[in-house]
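Below: one structure in structure tokens.
Here the complex is missing a single protein chain, while all its other protein chains stay put.
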Amino acid sequence: MTGSINKRGFASDNNAGVHPVILESMAFANNGHVIAYGDDPYTESAVARMKGIFGQETGIFFVFIGTAANVLGLSSVSQPFNAVICPGTAHIHVDECGAPEKFTGCKLLAVDAPDGKLTVDLIASQMHGIGFEHHVQPRVVSITQATELGTVYTPDEIRRIADYTHANGMLLHMDGARISNAAVTLDCSFYEITGGAGVDVLSFGGTKNGMMYGEAVVFFNRALCEDFKYRRKQGMQLASKMRYIAAQFDAFLENDLWKRNALHANLMAQKLHESVRDIPGVDVTQKVESNAVFARIPAAIIPELQKHYFFYVWDEECSEVRWMCSFDTTAEDIEGFTSLLRSLL
Amino acid sequence: MTGSINKRGFASDNNAGVHPVILESMAFANNGHVIAYGDDPYTESAVARMKGIFGQETGIFFVFIGTAANVLGLSSVSQPFNAVICPGTAHIHVDECGAPEKFTGCKLLAVDAPDGKLTVDLIASQMHGIGFEHHVQPRVVSITQATELGTVYTPDEIRRIADYTHANGMLLHMDGARISNAAVTLDCSFYEITGGAGVDVLSFGGTKNGMMYGEAVVFFNRALCEDFKYRRKQGMQLASKMRYIAAQFDAFLENDLWKRNALHANLMAQKLHESVRDIPGVDVTQKVESNAVFARIPAAIIPELQKHYFFYVWDEECSEVRWMCSFDTTAEDIEGFTSLLRSLL
Amino acid sequence: MTGSINKRGFASDNNAGVHPVILESMAFANNGHVIAYGDDPYTESAVARMKGIFGQETGIFFVFIGTAANVLGLSSVSQPFNAVICPGTAHIHVDECGAPEKFTGCKLLAVDAPDGKLTVDLIASQMHGIGFEHHVQPRVVSITQATELGTVYTPDEIRRIADYTHANGMLLHMDGARISNAAVTLDCSFYEITGGAGVDVLSFGGTKNGMMYGEAVVFFNRALCEDFKYRRKQGMQLASKMRYIAAQFDAFLENDLWKRNALHANLMAQKLHESVRDIPGVDVTQKVESNAVFARIPAAIIPELQKHYFFYVWDEECSEVRWMCSFDTTAEDIEGFTSLLRSLL
Partner (left out) sequence: MTGSINKRGFASDNNAGVHPVILESMAFANNGHVIAYGDDPYTESAVARMKGIFGQETGIFFVFIGTAANVLGLSSVSQPFNAVICPGTAHIHVDECGAPEKFTGCKLLAVDAPDGKLTVDLIASQMHGIGFEHHVQPRVVSITQATELGTVYTPDEIRRIADYTHANGMLLHMDGARISNAAVTLDCSFYEITGGAGVDVLSFGGTKNGMMYGEAVVFFNRALCEDFKYRRKQGMQLASKMRYIAAQFDAFLENDLWKRNALHANLMAQKLHESVRDIPGVDVTQKVESNAVFARIPAAIIPELQKHYFFYVWDEECSEVRWMCSFDTTAEDIEGFTSLLRSLL
């Protein structure tokens, strides 16, 4: 493997590697024998840390990836004849290859949401056929924080959605794959934008913010997860050597590593935004509220730009691209990229 | 976390940690940006190494764990109205919380097999109702190498099962969670006891032999896995930072690390067997052909023994226990344990 | 049970009873012993009649209801990671309580289609992420003939959809719950608007046109249904006393009973349309091409109208209602209804 593999870019925050402190924590956990499947002191410690953040009464479960956290979380609070209301941009709708439907049996009711954010009105537009046996019955509302378009929900926005959701006998799920980026933008604690704002089930992610693998499902009402351990095992998400996931979360949450990583990624996105927004030919399409910049650029220059920096086209039809920053994005990355972009336009 | 966590034992080969060489390989892969989801040079290298072992025409896919490798492998070669014939001791039958049924829809036809090994006669006993629409239709035979009881199949035994399986329009699946231990016992290459003996789909495991996480599904006929990438994603088993699984397999297969680890674990099991078999009150119940020793011991002494060494009771009713050795079991572990056992009897 | 149960109306063509000729045919089949599950001469006869219509090389299978015909037909030609493209008004999308998702695992990609009809452009708008493992893979296009909005596809329109569908490696499914009504409108044979126009799998319905229960799944390529008998049994749709479904289809297809029934229902819809379209306050919203009339009427008069005649509100928000005619709708029904409607406006 040659050095050429190190082409940098803005393709995704999971193209980055693992933060060194997390890697060290994993190596530190590599110490003799412990009971497998989570009955070990590393897992105990990481769970305790999570409960310190989200509340002692929560249920905390580690799984391998975000898709699984979403799907298993949803399956715990739904029956197959239920529906999940989500924005059309939701990862569960467009990027999980139908795993939610396959595993839960539920239908996803996806609503157009230009900025990736649900509102009470958008949710209400899907509340048809309640009590009518021919229709799937809405049971869960799912929002993503930060959204797949890089925007964030304020605590008040979440609270309004939660209140409507609960008033209609439903539960609120949050896909928190990039929750760290949202928290630093809002200058909120994790709790303020989850359980504290009415979220019932959370997928808490770390892989896009410096971890290697591992995600947590957080239930804010323990009655919702009494049988989750069986669902996790049957869902093929119970790690035998659990300690290495736990050790990552421990390091992630200790000394605000998560915050430093997310602050950096967001700052780089701001910097990128500032550098490109005034370049003629670049049209930024979404608010830059986390670590992503979305923009329309001339289709003709995309291939050349991609030769030097990884990134994805988000929407072929309107030549919209996505540039993600990560915990290890450097000022040089941005300068190099911006300068190339400028030269191509 | 106190030092007391380092209680050693014989509970399972996944209570051990990660081999240092594998951890180093993961750290080495932590180098800048690469494309996520497996389109990276680490994965390319590990797949090439696997193809060097199993054949250039094979399909190789990494997943997180053995249960997933089994379930997704089975789902690729079956329809929901099919049945999978397996021994009653199979991990897919007793230790995967119904994941095979849930995910594939298939029924498992589990046959009593006192030594954990299927035979042509045992398989034939399940071949009822072929073509009869009221019955599930047998489509896959699943064997485990080494078995859950520590025994191994010779290449000839596998070949006989494969021939019968294929002659009856079925496919042969192998759960190779401990395939390294079987290979060193038989002094065979991996290929001789898999594709070379007629296996169609293999779960190739490393976690019980010094890896952290990650398993491979190997298809010996690429037509069987044309759509496997979708099944893996929908099955919640596509790692974003795939390079860290690949790096483990690279190290595992390089310089015969897998063999050194398995030889050691097997040797320790032989040593343990030799040390306990003549102790009055100890009745070894299975041939010791890999890294496990099964024995009946007086129920009364089990709690005291477990206070000092981790291990599991296999069958409460007849007071049968399982002692597993691993790549890091030491001669001192065995001496200490044996000496305690002797003193209790 | 009082006489008051005989309130008539326009709620649905399945509020009507069973045509007397069909009931007689069922009674005629009630004759001694025959082998259960379809291996009987009545089933043989009905299947032969169906093959006479659809082609000798077709596969013909009877099930209980239309939802099952749709779901089992779709399950035969898809894998769980596939998607089914359909209009947003499709019965499979809005009226089957998620049975397609639950049973097949597939996602439904529902496209807005104001007249209930898909077009090549609408289908093309869903062809994203082909070959990309994060996305479900479109595999089936499903159209309804006549549509849920009472409109029909011409043979040419079906052929264009079929050609596009096949050119993109997909298959064409038709929900023919009201196919008789479409056939008489178009003055076509069943074959011309199904297999002859490129349809691969058809749900052929009779219950909305004078039968008691029973629907047929028709495969125009027998390779698609080699294992359908197992899917039907596992799908809980194999009737033990199959002869009584067969006897219904026999009578339905003999002497063009299906055609006489459908002609009558369509004629009644035309008559209803003519009677209401010029009443001020009535706004007909869809072309009347089969046995349904859709109209917006003032919300205030709906409850009084429903007191005397059954019918359903189709869209609360715009006060749109659906009036269905059936094989037993009478001129008096229409006159009485129209006169009441007129008096209320």
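So that you can tell them apart, the chains are marked A, B and C in the order they are listed, and the count of residues begins at 1 in each.
In the analysis below, contacts are C-beta pairs under 8 Å (C-beta built on N, C-alpha and C of every residue); 3 or more make two chains touch, one makes a residue touch a chain.
Worth saying up front: this structure is predicted, and the values here are computed from it rather than measured.
Peer 1: What shown chains come into contact with the chain that's not displayed?
Peer 2: When the full complex is considered, the omitted chain touches A, B, C.
Peer 1: Looking at the full complex, which residue from C:16, C:197 or C:257 touches the chain that isn't shown here?
Peer 2: C:16
Peer 1: Can you say which of C:51, C:128, C:166 or C:233 touches the chain missing from this structure?
Peer 2: Within the whole complex, the residue contacting the unshown chain is C:233.
Peer 1: Of B:17, B:73, B:87 or B:105, which sits in contact with the chain we cannot see?
Peer 2: Considering the complete complex, B:105 is the one touching the chain left out.
Peer 1: Using the touch rule from the top, list residues of chain B that touch the missing partner.
Peer 2: Counting over the whole complex, chain B touches the hidden chain at residues 80-83, 94-98, 101-102, 105-108, 129, 133-136.
Peer 1: For chain A, which residues reach the chain that was dropped from this view?
Peer 2: Here the touching residues of chain A are 37, 79-81, 105, 133-134, 137, 227, 229-234, 238.
Peer 1: For the chain that got dropped from the picture, name the residues of chain C it touches.
Peer 2: Residues in contact with the chain left out: 1-2, 5-9, 11-12, 14-18, 20, 23, 26-27, 29-36, 40-42, 45, 64-65, 67-68, 71, 96-99, 102-103, 207, 212-213, 230, 233-241, 244, 310, 328.
By definition in this document, only the chains that are shown with their structure count from here on.
Peer 1: Most remote chain relative to chain A, going by C-alpha centroids?
Peer 2: Of all the other chains, the one whose centre lies farthest from chain A is C.
Peer 1: Need the CA-centroid distance for the pair chain A / chain C, whole Å please.
Peer 2: Going by mean C-alpha positions, chain A sits 42 Å from chain C.
Peer 1: For chain C, what residues touch not just one other chain but two or more?
Peer 2: Where chain C meets two or more other chains at a single residue, that happens at 80-81, 105, 133-134.
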